[in-house]
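Quick one: the structure is below, and I'll ask about it shortly.
Removed: one protein chain of the complex. Kept in place: all other protein chains.
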Amino acid sequence: MQETTDAQTPGPSARAEAAPLELREVTKVYPGQERPAVDHLSLEVPAGEICVLVGPSGCGKTTAMRMVNRLIEITSGDILIAGKSVNDFKPAELRREIGYAIQQIGLFPHWTIAQNISTVPRLLGWPKERVNERVNELLDLISLPREVAKRYPAQLSGGQRQRVGVARALAADPPLLLMDEPFGAIDPINRERLQNEFLRLQAEIRKTIVFVTHDIDEAIKVGDRIAVLKEGGHLAQYAPPAELLMAPADEFVEQFVGADRALKRLALQRVRDVDLVKVALIRPGEPVAEARAKCDDSDVDLAMLIDDEGRPQGWLSERAFTGERVRKELRSPAEPIIDLDDVLRDALGRLLAAESRYGPVVDARGRMAGVLSMDVISHSLQVPAEETRTGADLVADE
Amino acid sequence: MSLAMILAQAGGGDEGPGCPPAPNDYGTFHDAFDFIVHKRESVSGGICIGGPGELWDLTQTHLAVSFVAIAAAILISVPIGLWLGHIGKGEFFAVSVSNVGRAVPSLALLAFFVAFLGLGFVNIAVVLMLLAIPPLLTNTYVGVRQVDPETVDAARGIGMTESQIVRKVEMPLALPTMFGGLRLSAVSVVATATIAPLGNVNTLGLPIITPQNYGLAGEIGAAIVVALITLAVGLAISAVERAVTPKGLKVAERRTTSRRFSLPTLRRMET
Partner (left out) sequence: MIDVLAQVQIRERTGKGCVAENGFCPDWIADNLHKYWSPLLEHVWLTVISVAIGLVIAFVLALICHRQRWLTGVVGGFTGALYTVPSVAAFLLLLPVTGRGNNTAIIALTAYTLQILFVNIMGGLRNVPADAVDAARGMGMTDNQILRRVELPLALPEILAGLRIAFTTTVGLATLAFFAGAGGLGENIYSSAAGTGGRFFKSNVVVAGGLAILLAATFDLIVLTFQRFALPWRRAAAR
């Protein structure tokens, strides 16, 4: 099973450092076709950043990505990883140094999760103990319980398989990762969660990543830099997401990004970044006098009933304040619940869906942190571009 | 005798006193061809054997018993297969029929029937029919099961009755698989009909079963004819399949397969 000369050496990709990637006038022309699939594409991805290739279908984004690990051969131009051309390596050797995750995931059904994850380390000849260690490390990283290692892909849910796919790509600790619509096959609800988890992961490991997607919203949320490709593999614009939204290079980019550019910027901010409205937090059985004092102190005339842990139970109605102690009389339930870590775009969506101006905001443990109001969101739309940050920045700050 | 003279004398009639003695200086295959083309005296003497006349009679019987058996098998298997496939039940049965059917050697089945039930055309036809049923039944079932359930759903939604769905949607779409089964059956039946003379039904196997009369030349000559007949039956079935398959399916089939011959292919089944 071991393919390298010495099973004791951990292999060249034990480097934990990310590598910068450069595409230099990369072109791909298929024989018999007039127009190139990728046309003189040039861009640089600094080490540790996520570069998203985005565009309509047929724009060559997947082709470009697959040229990096030579699944598709370059017709002209060059691709350099940490300064070395990809053509200087043998294809199989090159690919073992690059992480690869695809939309359909492609787990091997006949191998356990542990065997799947450890594919490349085993190809590189890592010693057994190191392989096992690494598998456990990765399972922890993608927040899956360690007993999953013995199961088979068919026994996992779609979301779990997706995470295993990412773990498999990371297994040999490659300096560069290629991801082709890795969350494409997941339902929208779980996709959001996986994207958040992925960004948290990247904050820890800081790899250079080439990420292909057709979804501009995903690109904005995930990318440090976004390369918008036109049909025929032309680069329309290569810029950080905020710049893309504020200053699209041409009509194509403008149209592709969408008329709701301003709203899209809401994906770049989190609830914790904006000012939350302060409301009275009242426990059942509190003396009414104290409760009233709290209400006077708050920004708006609203009172939230909380339990002993500080978790919101519902908006209090006036009748709760009759008598000596506050009773549990609710005007309306505590909805929609918004997380401190949610992006403003999603929070806005939830407020609109619930037809509510205010939404209780909770922290990671479910305790009340404040109230989000629609006014605050619309105010944040006016913040200038330079002051907005990327999704990855936000996660890194935590 | 030279080959030219042999051919010149080909196809003598049945009447006439005696026939020329078997040639004894031919190579085996040459001798076999001579047997097909000429009458000759039998090995044990006294009877005329061989020649197109007798071979044609034998072929007729061979084809007749095969045809009856296959037709009966179709009449039994196809309705059952279509029905079970349509309602989606009986998978174990449909697949087991084939597994068991494959395990029963044709010779044993024929011997069993002849031993216990006697000789004759009908008995042999029944044996051959039993051999023909498993591939037809299983393939019909599998063919119907493989029809896209959304297509069936759409048909139901338009307002087709169940039997209309079976006749107009499921059966046409299942035809390729069904014809695969038909080929398997036909090859099986025609092959087994060769040993039908053991049950007193004189098919082309007669020279093979009684070489003491027919000699080696007779055995091999008959074998050649059997092989040709089987090929012809296969081609005939292919022709029928082409004629019966709806045009849309043919286009799809052409695009997805790279077969250059339309000889029998076994439809794979997970068993």
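A and B label the chains in the order they appear, each numbered from 1.
The rule we apply is simple: a residue touches a chain if its C-beta (ideal position, glycine included) is under 8 Å from a C-beta of that chain, and two chains touch if they have at least 3 such contacts.
Everything numeric in this text was worked out from a predicted model, so none of it was measured.
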item	value
Visible chains in contact with the missing one	A, B
Candidates A:Gln155, A:Gln255, A:Ser332 or A:Ser378 - the one touching the absent chain	A:Gln155
Option from B:Cys19, B:Leu58, B:Val114 or B:Val127 whose C-beta touches the chain left out	B:Val114
Contact partner of the left-out chain, one of A:Arg35, A:Lys84 or A:His110	A:His110
Of A:Ala47, A:Leu94 or A:Leu263, the one touching the omitted chain in the full complex	A:Leu94
Contact with the hidden chain (one of B:Ile76, B:Met160 or B:Val187)	B:Val187
Footprint left on chain B by the chain that the document does not show	28-29, 99, 102-109, 111-112, 114-116, 187, 190-191, 194-195, 198, 205, 208-212, 216, 219-220, 222-224, 226-227, 230-231, 234, 258-261, 263-266, 268-271
Positions on chain A contacted by the hidden chain, ascending	3, 66, 69, 71, 92-97, 100, 102, 104-111, 119-120, 123, 151-155, 168, 178
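One rule holds for everything that comes next: only the chains that are shown with their structure count from here on.
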item	value
Averaged-CA centre spacing for the pair chain B and chain A, given as whole angstrom	63
